[in-house]
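Taking it in order: structure first as structure tokens, then the write-up.
Just one protein chain is left out here, and the rest sit where they should.
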Amino acid sequence: MTLFDALDLALAAIVLGVAAWTIAAREMFSAVVGYVAYGLLLAIVWVRLYAPDVALTEASIGSGVTGVLLVAASTRLRRLPAPDAPPGAALKIAAALLSVLVTGVLATAVLYLPNPAASLAPEADRHLAATGLGNAVTAVLIAYRSFDTMLEKVVLVLAVVGVWSVAPERFWGGQPAPLGPAAPDAALVFLARILAPIGVVIGVQMFWVGADDPGGAFQGGAILAAMWIIVMMARLTEPPPIGSGWLRLALISGPAVFLLVGVAGPYMAGSFFGYPVGFAKPLILFVEAFMVLSIGVTLPLLVAGPPSREAGQ
Amino acid sequence: MTAAETTTQGGALLVLAILLPSAGILASFALGSRAAERIALGSAPIALVIALAVLAEVWRAGRPIVYTVAGLSPPLGIALRADGVSAVMLLASALIVPASGLYARAGFASPPGGGESRKAFTFWIMLQGISAALAIVFVSGDLFNLYVALELLTFAAVPLACVEGRAETFAAALRYLLFALFGSIFYLLGAALLYGAFGTLDIALLAERIRPIPAVTAAAALMTAGLLAKTALFPLHLWLPPAHANAPAPASAVLSGLVVKGSFFLTVRLWFYVLPGLPAIGFDAILGALGSAAVVFGSVLALRQPRLKLLVAYSTIAQIGYLFLIFPLGSGLHSWTADGWNGGVMQVLAHAFAKAAMFLAAGLLYESLGHDKIAKFSGAARAMPMTFLTLGLGGLSLMGLPPSGGFAAKWLLLRASIASGQWFWALVLIVGGLLAAGYMYRILAPALTSNAISLKAPPRRAGEAIALTLAVVAVALGFAPESFFQLLDIGRPALMTAGPP
Amino acid sequence: MSASTIAGFVGSGLVGLGLYALIVNPEPLKKLLAFNLIGSGVFLVFGLVARRGAVGAFLFDPVPQAMVITGIVVAFAASALAVALMLRLADESGCIALDPEGGTRLDDGAEDT
Partner (left out) sequence: MSLALTLFSALAIAAGVFFFLAGTVALLRFPDSLSRLHALTKADNLGLGLVVLGLLPRAGSPLAGLKLIVLWALVQLSSATVAQLIGAALRRQDVPE
């Protein structure tokens, strides 16, 4: 066993241990904090799997933005009475058996995957030149399977509508609740002032290098989103009213531009969602730029939740 | 391996069927609730024309039509494929969604004077979300693309269940969401295993490459479990009655008539299109048995419900049960599998129209009476004859009495079960029909008495006409000509595997 | 044992842990955490598949990795919707019971509106 093997095994044990602790923790807040730590550990696992793009996404969205969402929820739900009765022993045993069965079946399936493994890596690489990109993961997301990515952006729009839709009727068009206390800590305000401009530069840079190196629209957009969240937590700015026209345009700009470029495909490249030869890379970066904007706006709004104040208050 | 698949004539229609409602969602979001209503209803005729064109093209070609998105063939690219069943389902969705939309205009109008309404904004966007998701479900040939469609369906359906904004609707929607998320993540897990084993998620390529290895069995079990949770097949049905019964009537019509069929359709795709090469391992009998249990359990609970909408929701659980008889009766290469297959598809269609009609009728009753308590229905049929005619015609199809789509479906399934010697399923069909007659009697008997009843408001004529039209379609399906079943045969997988390998 | 096989086992374990918590825990927010654990387990299986797809000079298969990125974003959106529903439910009813008959019971007892 090499040193790396030992480290991998230790990492695996810690990930599983933190996950189990998250489940077992009585206090909801502790469970959520455990989950955030778990997400960061998972990002290291992704690095070990040679998946830096995924590691960045997991750290920023899976752990970071989701963490903010869950921490906020757990503090608001903390003082509620326990809802339903805890399950009986019979259910616990049945659930445990079922879970062990699923884990066993899954582990067996994974262990006996056929060798040599099937792979689209060479195929993806062969078409890479036509896109002008260097990062194959970005090529899959924005070129080969762009149809999936465009539809997934529509899913995000529906998620925003769904979150807004739980608002009381009278608040429709108003602002979501503030993300921080009325008098935020001076340290947080300082951080927001210093970090936000740097973060925006880093976010844009991450999208830009994503064409050839790890990074891309999702990761860059997530960093922009994080910056906006921090600024809102420091109360330097407030969540915008959901009726605002520019906000709605920014939210749909990513999927809308993507869809329009896709529809133009038959005229440019002979196929829906095709890119014309020789002009693929600029077009891809154009689409991605709007995706960064959309993601940067969508994630904070999903964290901010439904409107809870009347417009203009 | 066969040569890379390319776009066929008319394949572009499949992309348009998906992009039309997707673009509608984005435009509606930007322009607000009033425009959303106009866009949702205005695009409906176009969607109908596209669905009819797909149907005509499949019929003309006599084989599935294909579009390879971005000009890339699978495995690297995504292929869309429509066979006979896809075309028929696309058409059903293009009829039922706008019917519910037209019915909903009264309840989901935007306030006069340019303001925006939360309910209208949510409803009209989510209605288009369901159209988009179902279009992908019916025509996509790629399991990951279908995962995105499943999520689209979830995100559109859950807010519809709680658009009324009462506490109990939020509880129902939350439960629905948790079940749906469990369902899609298990589906995705299965997809991961299939990709790991065969390096593709394209349905046609997987069907060629599939071999009986542990990953395939595990994937089949995990994906099926996930899809059953989304379809609300017994015993994973707990979320359905509160979600469907507490949603506004036009939303219930779409949720019960169409949305649960989306995940059922994927279960069929999985077992008949991806896994037919897999030796029988008893899954079809298990699915049939669960379906049978659902028929009995759902019907018995429907008999005990005090409210009409809850009764209709529990009846959905029972009717979903019948769908799963397609697995033991429609699979394999036997003389009777065509009957089993046609019966299963017919049941999907008949239930979609009948149940949508009944939920709309239940909504009209609620509006006019101010409640939907069955015990207080006496004399209502005289005051609202059209509404009860709709309930009666829908019930006819649910019971499986001739002439109706439900009768045609059950007759075909019955024939298949007798021809195959699987008499047990025949018993389920008969018992289910009797129980359905029981719960229909509970609704109609008090209503048909001659007591006087006072209505809060007369029923909306337009609403009644829409509901009745849907019920009439459910009945008319019973007169489907032979060519309809020939259409269903186009691209039917049992026929494809019967050819040379 | 390679890093990828270990990841596959960790993924399997996470799916099991999450499934247990999803069934057993009555609190909706804990159920949501459980769903996220299952999700990350599923993504790790994709990660293993991507790593196994290393051929020649390629260290991984980009297709499953791209799918994970899509999946993480969708899982976040799902969490946001679930949290919004929970908070609203808590505001409306003072607790967040998921009892299957809860909705119907409330409705039957109250006078219809």
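In this document, chain identifiers A, B and C correspond to the written order of the chains, with residue numbering beginning at 1 in each.
Everything that follows uses one rule, which is that a residue touches a chain if its C-beta (ideal position, glycine included) is under 8 Å from a C-beta of that chain, and two chains touch if they have at least 3 such contacts.
All values derive from a computational prediction rather than experimental measurement.
Enquirer: Of the chains that are displayed, which are in contact with the missing one across the whole complex?
Expert: Across all of the complex, the chain we cannot see touches A.
Enquirer: Which listed residue (A:93, A:111, A:129 or A:194) would be found touching the missing chain in the intact complex?
Expert: A:194
Enquirer: Touch as defined at the start, partner being the missing chain; which of A:5, A:185, A:212 or A:310 qualifies?
Expert: A:185
Enquirer: Counting contacts across the full complex, list the positions on subunit A that touch the omitted chain.
Expert: Touching the missing chain: residues 27, 29-30, 185, 187-188, 190-191, 194-195, 198.
The rule we apply is simple: only the chains that are shown with their structure count from here on.
Enquirer: Where the CA atoms of subunit A average out and where those of subunit C average out, how many Å apart are those spots?
Expert: Here subunit A and subunit C have centroids separated by 13 Å.
Enquirer: Go ahead and note the Å separation of the Cα centroids belonging to subunit B and subunit C.
Expert: Once rounded, the distance between the two centres reads 25 Å.
Enquirer: Counting only residues that touch at least two other chains, what does the list for subunit B look like?
Expert: Subunit B, residues with two or more chain partners: 76, 144, 148, 151, 155, 158-159, 162, 170, 189, 193, 195-196, 199.
Enquirer: Name the residues of subunit C that each touch 2 or more other chains.
Expert: Residues 15, 28, 32, 45, 48-49, 52-53, 61, 63, 67, 70, 74-75, 77-78, 81, 85-86, 88, 96-99 of subunit C each touch two or more of the other chains.
Enquirer: Using the touch definition up top, name the residues of subunit B that touch subunit C in the complex.
Expert: 76, 144, 148, 151, 154-155, 158-159, 162, 166-175, 177-178, 181-182, 185-186, 188-189, 192-193, 195-196, 199, 238-239, 241-242, 245-246, 306-307, 310, 370-371, 373
Enquirer: Going by the contact rule set out above, which residues of subunit A touch subunit B in the complex?
Expert: 102, 105-106, 108-110, 112-114, 117-120, 123-124, 127, 143-148, 150-152, 154-155, 157-159, 161-162, 164-169, 172-173, 243, 245, 248-249, 251-252, 255-256, 259, 262-263, 265-266, 269-275
Enquirer: Which stretch or stretches of subunit C touch subunit B in the complex?
Expert: Where subunit C meets subunit B, its residues are 15, 22, 28, 31-32, 35, 38-39, 41-42, 45-46, 48-49, 52-53, 61, 63-64, 67, 70-71, 74-75, 77-78, 81-82, 85-86, 88-89, 92-93, 96-104, 106-108, 112.
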